[in-house]
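One protein chain is absent from this view; the other protein chains keep their places.
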Amino acid sequence: MKKVGFIGTGIMGKPMAANLLKGGFEVTVWNRSAEKCKELLALGAKWGPSPKAVTESCEVTFAMLADPIASREVCFGPEGVLAGIGGGRGYVDMSTVDPQTAREIGKAVTEAGGRFLEAPVSGSRKPAEEGTLIIMAAGDRSLYDEVEKAFACLGKMTLYLGEVGRGTQMKLCVNMIMGQMMAAFCEGLALANRVGLDLKDVLNVLDAGAMANPMFRLKGGLVLSDDFPVAFPLKHMQKDLRLALLMGDETGQALPAAAVVNELFKKARGQGLGDLDFAALWRVVKDSPAS
Amino acid sequence: MKKVGFIGTGIMGKPMAANLLKGGFEVTVWNRSAEKCKELLALGAKWGPSPKAVTESCEVTFAMLADPIASREVCFGPEGVLAGIGGGRGYVDMSTVDPQTAREIGKAVTEAGGRFLEAPVSGSRKPAEEGTLIIMAAGDRSLYDEVEKAFACLGKMTLYLGEVGRGTQMKLCVNMIMGQMMAAFCEGLALANRVGLDLKDVLNVLDAGAMANPMFRLKGGLVLSDDFPVAFPLKHMQKDLRLALLMGDETGQALPAAAVVNELFKKARGQGLGDLDFAALWRVVKDSPAS
Amino acid sequence: MKKVGFIGTGIMGKPMAANLLKGGFEVTVWNRSAEKCKELLALGAKWGPSPKAVTESCEVTFAMLADPIASREVCFGPEGVLAGIGGGRGYVDMSTVDPQTAREIGKAVTEAGGRFLEAPVSGSRKPAEEGTLIIMAAGDRSLYDEVEKAFACLGKMTLYLGEVGRGTQMKLCVNMIMGQMMAAFCEGLALANRVGLDLKDVLNVLDAGAMANPMFRLKGGLVLSDDFPVAFPLKHMQKDLRLALLMGDETGQALPAAAVVNELFKKARGQGLGDLDFAALWRVVKDSPAS
Partner (left out) sequence: MKKVGFIGTGIMGKPMAANLLKGGFEVTVWNRSAEKCKELLALGAKWGPSPKAVTESCEVTFAMLADPIASREVCFGPEGVLAGIGGGRGYVDMSTVDPQTAREIGKAVTEAGGRFLEAPVSGSRKPAEEGTLIIMAAGDRSLYDEVEKAFACLGKMTLYLGEVGRGTQMKLCVNMIMGQMMAAFCEGLALANRVGLDLKDVLNVLDAGAMANPMFRLKGGLVLSDDFPVAFPLKHMQKDLRLALLMGDETGQALPAAAVVNELFKKARGQGLGDLDFAALWRVVKDSPAS
């Protein structure tokens, strides 16, 4: 497998496609706004005029899209993936969607004669750039084996989880924990701030103990500077929380803490923070009265 | 400073006193139930018949007690610390209490002619044994400087935070985050479990990403085995959440996610899980219907 | 208008159809399980072999179905409403669905040449029997005016709210409040119970003050007897909470209290209480540890 497609070249997709290029793959790219492909073309990528065109011309096509709606459009829409897949070619959707969407896309691709993997990732912009994502794949096992080398360019860890749907489920569980950890972090810092502690001391204590983790280290800096350049957009975190809660709803698993955290992110989104990094939840939690 | 006292030799206090002995200090111990001092006496500690007797005979006395009530009793009760302190001797209360209790004890000790430090710690049984606690001290600066060597036997990191109350505030902020992280962890695993994912896979994904932390690693094992030998008792975590929320109440800081997590721990306590490790929250979150 | 159809003759639909018969209408009924129409046929109703057959033969057809899925099936399914509507005949869906479903059904009915009203109701079995429902109608104004007499047999209050979607939105807002009031009621009673108060005293105090309302009076009796014969099924309340929260999600309105209440109902559903009355939430809130 040398020729691969890549659909969706946003915050995540662009560095991922770049890593495939660096890994020696011939990459054909498509993005709704072609503008965002410029750098990749400069690095040697080819332009595919539509998802259909990309999938037709590549052995395997990867996609990294913003949400379930975008994933469905790229697959089912006019000049979409379905129109180009077939002949056993592979389609690997790495977007975070809901399990239902993953299953519907998988079914349609298979019925069109293609092979399908869902492969959502854990990790945001930086791991995407560094090729250290965690890839949670599920679906066609033969395709999984074939894309092993490509995955190795993108991530530091890959799991094969079984039937389509499992990847998304794993992703949503993990991101739900992440959203709650961010809320815990923000509430703890807000309380410390309110009583007059130095937030740098708090970050140092956290970083020395059993809770020490890269996320607190990284996002702590953003909180201190109250500046939230986007790595993982807040609105996507909220979407993942919504999808995780709906998964709990379907299976009868109550998730009271996650539900409240979702409302905090919802509120942040409602206040126009959706396009900032999800650590911007800080602004809603801290909630300084107008002064 | 060679002669130190140690009051309260439970899960935390016993290994801490042992570390002071190993560090070359002469240690006089007292505990409500004398039984729990046996091992320390075998290691060379002396027995003090009361808190008063201990503080009278030692340059500095450390205490590690279960809750604010115990801290107050040991200080203000008959044959208590207040009766023995004076002459500039030092009292270092390392228990987790509320800021108000810390301030009252500090004031009383100072008025009785002693010097006071509050010094709550982050870390449970294992760091206590290994001498790798994080010590958040506040109060008399000269006393802080004098106990530096003793602190070095007990912890890997020490902060001096200013006036009495600051240590407790820091501790409660940090533990509030910890309680919420545990709830996030349990809810995420419960959802994964409900949809049929392998919890070992989830733990691996968590451990490979930005959220990786020693606590998830350690407590993940307990969850997998559904066995919760106590390192940090669930009832103490719930107490810390209550105290943190009351601190938020006093300062007007809303903490909705922490409030819901507190109710989960409260429920766990109500179901008789209070003396297990706080990771036993898992049982309440998972909440399998009788079958 | 003398000849009306009625589709869906469950807990709500059966007494509603009966009230139309009593009001002098000729009623043709259909239900997925024909069994449930027996009593109505005995009262003089005719049997329609399919939703299509009913709508074809009646000037206006009413429907009262369990959830959005059932509403869609009856409308879009084979031998469904769409196949029979046309010629300006009316379709009035009184089920509680989500705004999106209401709009899609409304659009399809209109395109098929029919006229459409959504008309969800407030009130459960008893008001349905007594003809004292509250009807929240939206859609075709001429149809609304024509069904005035029929609505008068079913309810004591009717509102016309404008374009399709408004009725459902109103219903969901009102039911969300109802779910939260039930949780408030159960938590207050559970606390009273836990501290040893007589629940009858609590109900008397509530009934004498500013919070006095028919629901507390009615459901208080169920709680006292711990017996929950269904008037409004718990699983439907939880569905309405989910739909209301998603409506908040779409519009950026955070609803933290409702979100937690939804998780309580979810938990109750997960414990097999879904088919009892929604006051059975009591069992989950009270939550007595096994003893």
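The first chain written gets the first letter, and so on, giving A, B and C; residue counts start at 1 in each chain.
Just so we're on the same page, contacts are C-beta pairs under 8 Å (C-beta built on N, C-alpha and C of every residue); 3 or more make two chains touch, one makes a residue touch a chain.
From a predicted model like this one, the values you see are computed outputs, not experimental measurements.
Chemist: Where the complex has a chain not shown, which of C:9, C:180 or C:238 is the residue touching it?
Modeler: In the complete complex, the chain left out is touched by residue C:180.
Chemist: Would you write out the residues of subunit C that touch the absent chain, in ascending order?
Modeler: Touching the missing chain: residues 99, 122-123, 127, 134, 136, 156-157, 159, 161, 166, 169-170, 172-174, 176-178, 180-181, 183-185, 187-192, 194-195, 197, 201-202, 204-206, 208-215, 218, 244, 247-248, 251-258, 260-261, 263-264, 287.
Chemist: To test your reading of the contact rule: which positions on subunit A touch the chain that is missing from view?
Modeler: 256, 260, 267, 270-272, 287, 289
Chemist: Of the residues in subunit B, which ones touch the absent chain?
Modeler: Touching the chain left out of view, subunit B contributes residues 238, 242, 246, 248-249, 251-256, 259-260, 262-264, 266-267, 269-270.
By our rule, only the chains that are shown with their structure count from here on.
Chemist: Roughly how far is subunit B from subunit C, going centre to centre by Cα mean, in whole Å?
Modeler: That gives a centre separation of 52 Å.
Chemist: Could you say which residues in subunit B touch two or more other chains, in rising order?
Modeler: Each of 256, 260, 287 in subunit B touches at least two other chains.
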